[in-house]
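In what follows, a single structure is set out as structure tokens and then discussed.
Yeah, one chain of the complex is gone here, protein chain that is, but the others are all in their spots.
The block that comes next holds chain A.
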Amino acid sequence: MSRKAVITGLGVRAPGGVGTKAFWDLISSGRTATRIISSFDPSQFRSRIAAEIDFDAELEGFTAEQVDRLDRVVLLALASAKDALADSGLTVADLVPERTAVSMGSAVGCTIGLDTEYARVSENGQHWLVKHELAVDHLFEYLVPTPLAAEVAWAVGAEGPAAVISTGCTSGLDAVGYGADLIREGSADVMLAGASDAPISPITVACFDAIRATSPDNDRAETASRPFDRTRNGFVLGEGAAVFVLEELEHARRRGAHIYAEIAGFAARSNAYHMTGLRPDGREMAEAIRSAMDQARVVGEDIDYINAHGSGTKQNDLHETTAFKRSLGDLAYRIPVSSIKSMIGHSLGAIGSIELAACALAMEHGVVPPTANLHEKDPACDLDYVPLTAREQRTDTVLSVGSGFGGFQSAVVLARPARDER
């Protein structure tokens, strides 16, 4: 019998409240967590908005040493990983180290640490020959963001394969897909898989300003993220993490674990077109969707909900709408599609995992989260985007997609595992 990978635990740190319950409360209510940036003075930037987490590392139980040494991206991941393990009902003592593995996604790693420390060693950009005597001891851990996987592995005692997957804004889907691969091929029985990004830093804000990718609606920050709306004008930067306990299906069943969903299909394609641009025809994303559905052995009629990438840029939302039609035909008009980036912004590599958490919770609660701030659909975006208000409906099979700089297009299908398939 072929091995299957299922989600048996999840942990989330997203803007708008600490933990999974606060996350679900926010995204099922249609409230938004976007606001004027508070972690530094954003006055020189075109876009001054972000979805920030009010993250209190001390309250989360991190030591002063950890807070000093570890970048925020690692702390968010660790907090989520601990929640995920607790949620799964497993303890560290239950895990067989050699059979436990880690795959963590991140688009930009320790950006805050690098930005801050660069300013220090260059004395605010004064020197090309930056000053080594001003460097902090743990600077190397920012240079190469492997602590994201290493710290999670140490926290749970994992000694199987560990990796950071970094495919830009599809990292969060790709890291979970990678984890599911390792379970299916037999390299691990339990995976801590997910993603984290903490990109809200001057350099990130500046580079998205430079290509006008982010929304400049500084006077109405709470409604700045408007995917699929006629008036949308860019995405809103976010931060966060989501980590899952993935488990081999029989391993989970033997211990009577609660199963949220099976990672039933995962596929990735590249548009091979442009590092930041998308062709309006959506063909590579459509191809990823078809391939993920084939793997999951589901057809369009089975899909109850699509969690869109829905970043709120002009080109993304069109690209994606076309991709859904291309892959699902007329069914695309009947399947509810929504973007939670309307509420929690776009946390780059992390968002794919956070969106998968939203999908698992939608299946759990029988509720599809809405697209907030969608008052007037773009005429070219003519699907059912679940505007403003969550919708109660039985949700058994979900498609989640992502699209990223570099041309990456990924699709994941979550489904309820079949009962007695032997």
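Annotations for the structure displayed:
Following the convention adopted for this analysis, a residue touches a chain if its C-beta (ideal position, glycine included) is under 8 Å from a C-beta of that chain, and two chains touch if they have at least 3 such contacts; residues count from 1.
Please note the rule applied: contacts and distances are computed from a predicted model.
A single chain of the complex does not appear, and UniProt lists its protein name as "Actinorhodin polyketide putative beta-ketoacyl synthase 2", one of "Actinorhodin polyketide putative beta-ketoacyl synthase 2", "Sugar ABC transporter permease", "Cytochrome oxidase subunit III" or "Homoserine O-acetyltransferase". Listed residues A:Phe23, A:Phe45 or A:Phe324: the one in touch with the omitted chain is A:Phe45.
The residue from A:Val67, A:Ala86 or A:Ala119 that touches the chain not shown here is A:Ala119. When the omitted chain is restored, the residue from A:Ile211, A:Val299 or A:Leu388 that touches it is A:Ile211.
Counting over the whole complex, chain A has residues 44-46, 97-98, 101-102, 106-109, 114-115, 117-119, 121-122, 124-126, 128-132, 135-140, 142-147, 149-150, 153-154, 157-168, 174, 178, 181, 185, 187, 202-203, 205-211, 213, 267-276, 284, 287, 404-408 touching the chain that is not drawn.
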